[in-house]
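Shown below is the structure under consideration.
One protein chain is absent from this view; the other protein chains keep their places.
What follows is subunit A.
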Amino acid sequence: MAWQKVCPLEEIPLLGARVVEHRGERIAVFRAEGDTVFALRDACPHLGGPLSQGIVSGSGENARVTCPLHGWNIGLASGEACAPDEGCARHYPTRLASGEVWLEL
């Protein structure tokens, strides 16, 4: 596990995401309300939809992304699907320092 620099914050659209590829793994890095940054494996627990392409809403603990394929809502802080759906996308720690987004991989 090591912290890796990803990109400057402004490279991620607000309420949007960018895809990061590391050792063949695709990771969605989200910029939610208030410039909080979250990272999840870019695959919905339902049928593997690319979460990075979903609509981001909510804030803080309630920030979530709606999967573009079938509309599951996934909590960004935990990776857990919102009830009544069940499932979890792998979650990665993030941090923001001097305007740069970092990811622990």
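One rule holds for everything that comes next: a residue touches a chain if its C-beta (ideal position, glycine included) is under 8 Å from a C-beta of that chain, and two chains touch if they have at least 3 such contacts; residues count from 1.
Here is the rule we go by: contacts and distances are computed from a predicted model.
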| item | value |
| --- | --- |
| Undepicted complex member, UniProt protein name, chosen from "Thiamine biosynthesis protein ThiS", "Cysteine ABC transporter permease", "Molybdopterin synthase subunit MoaD" or "Nitrite reductase large subunit" | "Nitrite reductase large subunit" |
| Residues of subunit A in contact with the chain not shown | 2-8, 10-11, 13-16, 18-23, 26, 29, 33, 47, 49-50, 53-59, 66, 68-71, 73, 84, 102-103, 105 |
